[in-house]
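Here the structure comes first, spelled out in structure tokens, and everything after it is commentary.
Here the complex is missing a single protein chain, while all its other protein chains stay put.
The first chain written gets the first letter, and so on, giving A, B and C; residue counts start at 1 in each chain.
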Amino acid sequence: MHELRMGVALFLLLMLLPGLARAWRGPTLTDRILVIQLFGTCGVAVLLLLGGDREAAALRNVALVFAVLAAVTVIAFVRFAPSEDVR
Amino acid sequence: MSLVDWTLDGVLAALLPLIAWGVVTAASLDKAIMLFIVLGFVSALAWARLDAIDVALVEAAVGSGLTGALLLSALPAIQPRLRRPSSLARRAGVGALLAGITIWLGVTTLRLPARSGGLAELVCENIEQSGALHPITAVLLDFRGYDTLIEVAVLLVASLAVRAVQRPRLRPGRRGEPTSEPLASFLNLLVPASIVIAGFLVWEGSHAPGGAFQAGSILAGCGVSLQLTGERPALRMTLRVRAALVLGLAVFVALAGAPLLRGHDLLDYPRPWAGPLVFALELALTVSIAVILVTFFPGAPDRPEPPARAADSP
Amino acid sequence: MSGTTPWISWTILAPLAGATLSVLVARRAVPIAVIASAATIVSVAATVGQVASAGAVSSAAGAWGAPLGITLRADGFGALMLATFGVVGPLVSLQAIGRRGGPRARRFLVLWLFAWASLNALALSADVFNLYVTVELVTLAAVGLIVVERDRRALAAGLRYLLLSLVGSLFYLMGVALLYAATATLDTELLGERVTPEPASWTALALMTAGLCLKAGLCPLHAWVPPAYTSAPPAVSALLSGLIGKAPYVVLVRLWVEVFPGSLGGGAARLLGALGALGIFWGSLLALRARRLKRVLAYSSVAHVGYLFLFFPLGTAGAWAGAAYVAVSHAAASASMFMAVEVVERSVGHDMLDATKGVAHRRPLTFVALGLAGMSLMGLPPSGGFVAKWLLARAALERGEWWWAAVVIAGGLLSAGYVFPILRGAFAPQRRSPELRRAPRHAELVSLSLAVVALALGLIPLRLMALLKLAGRS
Partner (left out) sequence: MTLQELAAAALLFAGAFFFLAGAIGLLRFPDPCTRIHALTKADNLGLGFVVLGLAVEAPSVVLVAKLGVIWVLVLVSSSLSSQLIMGRAQARAPRTDPRGPT
């Protein structure tokens, strides 16, 4: 079961690569903030998977922190990011 | 460690420099910031993987969450000025120097004699007498509490310095954009959730990874959200805010000074009370760290400036 | 620690408590700062007294002791730096107290109290990681002080200083990590016993030294110094050049003398000495060419950092006394000069070199101060600067390395070249007396008292040296 969870975690990490490609290419800031959202969710999932077979709840706390702060970046983005990009 | 574990670590280790390279070579500032936030996510995962949960918590909260928001909020002020890439030769020179140092450090680290984990044993031996059952908290607030005392002063000074140079120009909430319905209901959920989670993390800190810094960052994230959406006005330096700002340092200085009056060394907590005292200190620090982090964000001016001065800033 | 009053801890906690309180009760910031300063001065005096009578004093934070906890230790060197900070700093801060507490003066006082606490903590720390933390607080308080007037140029200079300083900190911190990995301790005394000549140790030493040299502004890493010292308010420049600029050097000396005792006299030490000599020449030459008073003083500070580094290649007790004397006398003299420039600038409206023309008759106190402090900078007897340079030159000749002595003497001549024009312009006869604005009286008095301190340092050299000899190993 440990193997399976690690395998899924690894797979999710690999899913970050297409995200990175999108972040690199853009072309708009909107695309990039979407990538950040994907990474946040992926991060939560990976942390939960890593913590799945451990006694310590600590890793799930990291996921909790990720989850609760996920929107702050987006709110700052909406407030402050320059606006010239949307096509 | 199975093959999957190794591959997982390998992918993480490969992702970090890849993203970092992207941050450094990004053509525009906004792209660099976006990639930097991503870098924060991945390094939090890496710390978690290294079993440094405390660091992972801080990285998740401060490194990616708050820092990302802070960088984004600085973007409008600096965007037009970033137009001058340095010469290729200079960049190559700096790059070569840094690469050299990095390789040398790597070699030196690998050649270090394999010894036991530093002071870890000593920490575990003495943890019963300290004010916390989690080794990291014990080190931060008891064994090396004096370091943390000065670090808290560093945070407060940083806040004062930032406040000295902030302009009221970027004060959100003045823009007259009404809070949308979903945003309002989200904030209604965020505030209680943040308070509960922050309290939970402080409590965890006494026996598990967690503590004042992580909890403070959560509260700060909530405060920043309220401030950025204009739901709450920017922090003004009222007496109450100033009290929250200095609470952590004040409690810390008091805890450091009180033993001196009784002829002991500084920060020498009376041992039976060490646990409750450290916990009270954590609570005070949580409040202060949260307020200090919020003051870093634009929109937290000294006091309401008269309109004449607010208008003349370019 | 038992029996004796823990003055050593109060030297840090008193200013820290004062700073905390004056943030909270901003309206009463000035009286709080006065009380905290008085308490700190008493603690510093008592600590210095303890060290002078009974030798090094120490205290273990949290009663844990090394290697688990952090030790504070006041030896001769630490006591000397405490005394320097405790005399020069409060005198400079008097000008803010004298201004009767506008918001700027209040911000200045709060940040100065934080800076003072961190400087004292730095002088007393016997733990390489704690030294890092104190250096960080010194740096951030310094940045806060540079930008205290919200001036645009100062903001750029402060940010530049902050970024370069953080790079320096990063290097230092990497060194700390390596040392801890190799020896499992952070305490300087234990490190001195456990450090062995292996790649990790000297890599750590190299990283930490490079970082601290950047922070100290050793030539050729001094690019941040002139903009910071010239765009900050003069009182802040006085603190920066006189006290805060010495902080990284204090850490560096602790590293080289206590943690890596065997490293003195090697090729690296000669390299540091050579960079110091380069700094003396380059700083002095730029000071000669400078057209503004503050710029002259900023480059003069670069040159004086150079003198401090001549200690490393010489490494003898005499050279050590000389370097410590440079640190102390330059602190007083440079702070005095910056305060005098404040008076001139306020009187005339600018600080070009010719600003001093004909002002001597109208601001006699300031020009007595400029003259006395200038004597110390040039190294004329009987000033503290003279004793410092004489000790350094003698130490060089005793070791048969006359070239260092030549550097010292040449540096003195060059400094005469940039100090005399300031005074000559002032005493030149004027056809008509210039229109002067009101100048702050207390700044004049502060400048004069600092200049007297710089001069007096030359008259009581033996007592100071007796204190320094307690510095143990050097």
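We take it that a residue touches a chain if its C-beta (ideal position, glycine included) is under 8 Å from a C-beta of that chain, and two chains touch if they have at least 3 such contacts.
Owing to the predicted nature of the structure, the values given are computational and were not obtained by experimental measurement.
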Omitted chain's touching partners, listed by label: A, B
For chain B, residues in touch with the removed chain: 180, 182-183, 186, 189, 193
Residues belonging to chain A that touch the chain removed from view: 1, 4-5, 8, 11-12, 15-16, 18-19, 21-22, 28, 30-31, 33-35, 37-38, 40-42, 44-45, 48-49, 52, 57, 60, 63-64, 67-68, 70-71, 74-75, 77-78, 81, 83, 86-87
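FYI, only the chains that are shown with their structure count from here on.
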Chain contact graph, described as a line, ring, star, complete graph or other shape: line
Cα-centroid distance, chain A relative to chain C, in whole angstrom: 48
Averaged-CA centre spacing for the pair chain C and chain B, given as whole angstrom: 31
Computed distance of Cα centres, chain B from chain A, in Å: 19
Chain B-facing residues of chain C, complex: 1-3, 6, 9-10, 13, 16-17, 19-21, 23-24, 26, 59-64, 67-70, 107, 110-111, 114, 117-118, 121, 129-130, 133-134, 136-137, 140-141, 143-144, 147-148, 150, 155, 174, 178, 180-182, 184-185, 199-200, 203
Contact footprint of chain B on chain A as seen in their complex: 2-3, 6-7, 9-10, 13-14, 16, 19-20, 23-24, 26, 29, 32-33, 35-36, 39-40, 43, 46-47, 50, 56-59, 61-62, 64-66, 68-73, 75-77, 79-82
Chain B residues within the chain A interface of the complex: 2, 4-5, 7-8, 11-12, 15, 18-19, 22, 30-31, 34-35, 37-38, 41-42, 44-45, 48-49, 53, 56-57, 60-61, 64-66, 68-70, 72-76, 79, 172, 186, 190, 193-194, 197, 201, 204, 208-210, 214, 217-218, 221, 224-225, 228-229
